[in-house]
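The other protein chains are all here in position, but one chain of the complex has been omitted.
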Amino acid sequence: MQLADFVDRLNDRLDHDAYATVDASSNGLQVGAGGTERPIDRAAFAVDGVEATVREAAAFDADVLVVHHGFVWGGLDRVTGIEYDRVAACIENDVALYVSHLPLDGHETLGNAARLASFLDAERRGSFGDHGGVTIGQRARLPSPRSAEEIEARLSKLDTGDRSVRTLDFGPDSIEEFAIVTGSGTDWIREAADAGVDALVTGEGKQQAYHEAREAGLTVFMAGHYATETFGVRALCDLADEWGIETTFLDRPTGL
Amino acid sequence: MQLADFVDRLNDRLDHDAYATVDASSNGLQVGAGGTERPIDRAAFAVDGVEATVREAAAFDADVLVVHHGFVWGGLDRVTGIEYDRVAACIENDVALYVSHLPLDGHETLGNAARLASFLDAERRGSFGDHGGVTIGQRARLPSPRSAEEIEARLSKLDTGDRSVRTLDFGPDSIEEFAIVTGSGTDWIREAADAGVDALVTGEGKQQAYHEAREAGLTVFMAGHYATETFGVRALCDLADEWGIETTFLDRPTGL
Amino acid sequence: MQLADFVDRLNDRLDHDAYATVDASSNGLQVGAGGTERPIDRAAFAVDGVEATVREAAAFDADVLVVHHGFVWGGLDRVTGIEYDRVAACIENDVALYVSHLPLDGHETLGNAARLASFLDAERRGSFGDHGGVTIGQRARLPSPRSAEEIEARLSKLDTGDRSVRTLDFGPDSIEEFAIVTGSGTDWIREAADAGVDALVTGEGKQQAYHEAREAGLTVFMAGHYATETFGVRALCDLADEWGIETTFLDRPTGL
Amino acid sequence: MQLADFVDRLNDRLDHDAYATVDASSNGLQVGAGGTERPIDRAAFAVDGVEATVREAAAFDADVLVVHHGFVWGGLDRVTGIEYDRVAACIENDVALYVSHLPLDGHETLGNAARLASFLDAERRGSFGDHGGVTIGQRARLPSPRSAEEIEARLSKLDTGDRSVRTLDFGPDSIEEFAIVTGSGTDWIREAADAGVDALVTGEGKQQAYHEAREAGLTVFMAGHYATETFGVRALCDLADEWGIETTFLDRPTGL
Amino acid sequence: MQLADFVDRLNDRLDHDAYATVDASSNGLQVGAGGTERPIDRAAFAVDGVEATVREAAAFDADVLVVHHGFVWGGLDRVTGIEYDRVAACIENDVALYVSHLPLDGHETLGNAARLASFLDAERRGSFGDHGGVTIGQRARLPSPRSAEEIEARLSKLDTGDRSVRTLDFGPDSIEEFAIVTGSGTDWIREAADAGVDALVTGEGKQQAYHEAREAGLTVFMAGHYATETFGVRALCDLADEWGIETTFLDRPTGL
Partner (left out) sequence: MQLADFVDRLNDRLDHDAYATVDASSNGLQVGAGGTERPIDRAAFAVDGVEATVREAAAFDADVLVVHHGFVWGGLDRVTGIEYDRVAACIENDVALYVSHLPLDGHETLGNAARLASFLDAERRGSFGDHGGVTIGQRARLPSPRSAEEIEARLSKLDTGDRSVRTLDFGPDSIEEFAIVTGSGTDWIREAADAGVDALVTGEGKQQAYHEAREAGLTVFMAGHYATETFGVRALCDLADEWGIETTFLDRPTGL
């Protein structure tokens, strides 16, 4: 497959256009030379696009590295310091960088939240998590109610890199319906409470989450930013496999 | 002391005017009836202004609750839900709410960062942590270099509410000069690296902090948002003691 | 009826969503505790939501006070001074506050302008008064032309609280079609002139209205901000009556 | 005097630069041909710059019309309709238009508020009325306290064009210190209450002024927008007299 | 034809509404008295609306001057200096000014780019040149490929006012498909390269165009801002002829 085809297919499948004005991330191809002869035979996938993962991708001889977190957040003012090292790793090794941030969080089948729902054996019940007009999470229902301990135990199976799941156990004893916003999702505690679910599953949380969850009577699971965002990237990896590309998933948990 | 005097003195001492345009928090008196006869005989102090701490303050028979995190972040659109419960707890118990957010982070002697420097036996070497033109942290130097393990051990003495200190140990083996931004401070990793210090001490960190610290070659200590922000509130509590007010510090760690 | 039902029904009927981005007023429930057991048995209605009307509503033992002008215009920075007194009156008496500002001005059947047209025996001929993409007034036609004096005489029947109707008589001798924007409506003099009507009926006017009306050759009636805005509130009062709620209209003219 | 000198002198004396970013009015010369030979021998002065006053100025054979309210508020998109008539009246009669809006409200000696203080036999005690960083009013003290009725009686001597002074008598029985914001000044009720004065003197008021004054316990006098803003224009007229220019004041009360 | 009809017809035909929020020019009637009796018997047409063309239009005894570049770009703060001279020329000679800027660039049949395509014997192949959501140019194809020299020779036939066509000859030897943005169009070099055309035809270019064209491998023709924008104005002139109006085209090349 040519790079241009690869980029167009993913942009289209992930509906990047819909997120263009609300996402600070420049989604799509962030680093890459032009030219029509660039084949994509090998692709690496990782949660974070950083110098280290670019170099691992190069070691795998990848033509492109697909990530959830890229290099550009609101425009690069300079290519110096850390940015220089990241961009230089791409250019020196001729590894293109493809990024999908919020679109990959919210996608109904390939997304981080949708796949995390499946991991919890829950059925998707609609979109959740308004972010300037688009949604970045899911709402899901368990086949039968479970306790917070049972859900925490299941989430503890994720590879979080030496980090334990943290539970703010302020909701009902028995949890049936819950919302998911992967990564940093505690800003959606109130939307979850208003939606009438029993719990919110997310990755990491800010300090005020404790009180908001407590006052809203909602249970909040924080299973790790990294751990909850491997799902969508793995889904893209499987997709590229189907397209006949040689792939690898670079697992580099941050413990955060 | 009259409420109006209490408010004026604190606003003045903490230089609230300088932070007025950059802080989303409405600093100063956030909830309180007017009238000139309101004496402040008893005052409670807490990191977080929430329904629970207002009720504890009322149980102490406090006239005012002084906090670091208040109710209003950018204006209240409605007094409903959690906001209703918080405001109602103040009004029903006649407890005023006084808030100092960024000014209390950055104050040179009373601030969270300045007092945390003292806790680490370090000497203040100037302000640090630009936030829209004001500073919200400090730079400090140890009398002699220490290892990351030694500093982590000292930080572990803080009451973090069932949370362990997390260390991203990417800096030099021996740490002498470091920056402090209490609470959520990992956005200042690059400023710390540019300033040439060996480490950044903060409370909590977002996922990308892992890679930024790694690429910048900086050691980052995350000792808990709550734990690192008790210092300034305790300093205000001591100040009110000196003014002859009956005081109490309400310790309610969040584990975050 | 439960409070939540009451709020949802009114928000829906008045189409609050359409006005959400253009109205500085937070429409809907502005003050009120949560919880599912809150019945609305008694409701008071007033043009202005202020401490005095809240206390009158409490004297009527109302569960909710429905008003045209609420407490919040662009977000409350603090609950102190006048805002404290207003909010405290709600909380201490357990009276919720429900607000409908621009949606109530512009509603086609329940609105201030629509009902004022009926009071003048005129037939509604469409919406009028663009305000950032929504309309807040009406256009109406008399069954037969009348003189400015006749219309002024009719408007003088309104309870304006010791204020006389003021007429800027710069239009044609005989008036048949006119525009209505209740409250402060003289910013729409030019739109009225462009629309080809003979007159504009409004509540109060700014100084430049004199010259604009004169140069546009339009007759402008100023019948009082308060007086022209009782119509919609009375319409909501009638609606609640139909829903089986015990109601009262609190008439507190301001003379403005 | 040359037109350029006339404009420079007034701009300088009224400190137009200080108001440049906060005033929607384009202050200074709004309409006028260039060229160095334009003498100013005769000047007319009026509160409102409109077609009628331009034509009266032309009848006086004025070279320039000096006004408080000009033609341009935030930029002219088109020179059509009323704007065409106004601009054409200037061009056809070769009458330049000079405007001073907020600077003339707030000037310490020539301003509307300062001169209204003198009219009330009060002594200026400092600036009042913050408007985006500049002040547009004054604070003043009477030699001895007076009742609201006495002050109202004095204000009733102003030429308001068939309009009576309206008093919101919610303040103390006896008034000694008061604030002044001429024109539409009821947005400053709270600043007046916070400043501890007994009353606010202004021209016209919006509906919510009634409740704000009542809740703040402040007496508010509304003596007419037009009537309170003749003072500064008359002061400029006197100044031009001193410069040897033939002058006239065009009195055209609006009743508002 | 009445002026109001003339204005409505042109606004409608040129779809002015679609360009209202993106064009800094106030399109439509920019200068003109109101009143229903204003017949349009004679109309002048010019690229630039300036004092000189207004006076030429007056010499032709025109009722209206139709131009591509008007007087107002983002609102007139003052009617002084050059603006006074321009507006005065209209008012003194009773010549209305009608403007169509971006709508006339982008119109599919009457527009500058569409007519320039015809001049080059090319067939229109769709819209080109995104400007905040509207298009201001065209894409066109030649019946058979030509060299850059041939196209340059054809463009040199335009009346540019003592200016030679400048060609940045960095594209393919043979040109078949090209984009057109008349006036200042070099900001669209990248869009043209992305669209896969061989060349961009425009009027004038900024310095960075040299490098952008070179790096994009695109040939850019700069045939004069004035020369490329006479097309649409001439098309409107022909249209008015058809409507039975006496017309003239005022040719005043700027050499730019």
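The chains carry the letters A, B, C, D and E, assigned in the order they are written, with residues numbered from 1 in each.
Quick note on the criterion: contacts are C-beta pairs under 8 Å (C-beta built on N, C-alpha and C of every residue); 3 or more make two chains touch, one makes a residue touch a chain.
Model, not experiment: these values are computed from the prediction.
Novice: Relative to the complete complex, which of the depicted chains are touched by the chain excluded from display?
Specialist: Over the full assembly, the chain not pictured touches A, E.
Novice: For the chain that's not shown, point to the residue among E:2, E:174 or E:208 touching it.
Specialist: Of the listed residues, the one touching the omitted chain is E:208.
Novice: Which of A:14, A:87, A:181 or A:256 touches the chain that is not shown?
Specialist: A:87
Novice: Decide which residue listed in A:22, A:59 or A:76 touches the omitted chain of the complex.
Specialist: In the full complex, the listed residue that touches the missing chain is A:76.
Novice: Taking the full complex into account, what residues of chain E touch the chain not shown?
Specialist: 48, 50-52, 69, 81-82, 85-86, 166, 183-184, 190, 193, 203-212, 214-216, 225-226, 254-256
Novice: Go through chain A and note every residue touching the omitted chain.
Specialist: With respect to the unshown chain, the touching residues of chain A are 26, 28-34, 71-72, 74-81, 84-85, 87-88, 90-92.
Here, only the chains that are shown with their structure count from here on.
Novice: Between chain D and chain E, two touching copies, which fits better, same or different residues at the interface, with half of the numbers shared as the threshold?
Specialist: Mostly the same residues form this interface, as more than half of the numbers used are common to both chains.
Novice: Starting from the mean Cα coordinates of chain A and chain B, work out the distance between those two points in Å.
Specialist: About 31 Å, centre to centre.
Novice: Measure off the straight-line distance from the CA centroid of chain B to the CA centroid of chain D, and report it in whole Å.
Specialist: Distance between chain centres: 48 Å.
Novice: Would you pick out the residues of chain E that each touch at least 2 other chains?
Specialist: Answer for chain E, listing residues that touch two or more other chains: there are none.
Novice: Chain adjacency by touch: line, ring, star, complete or other shape?
Specialist: line
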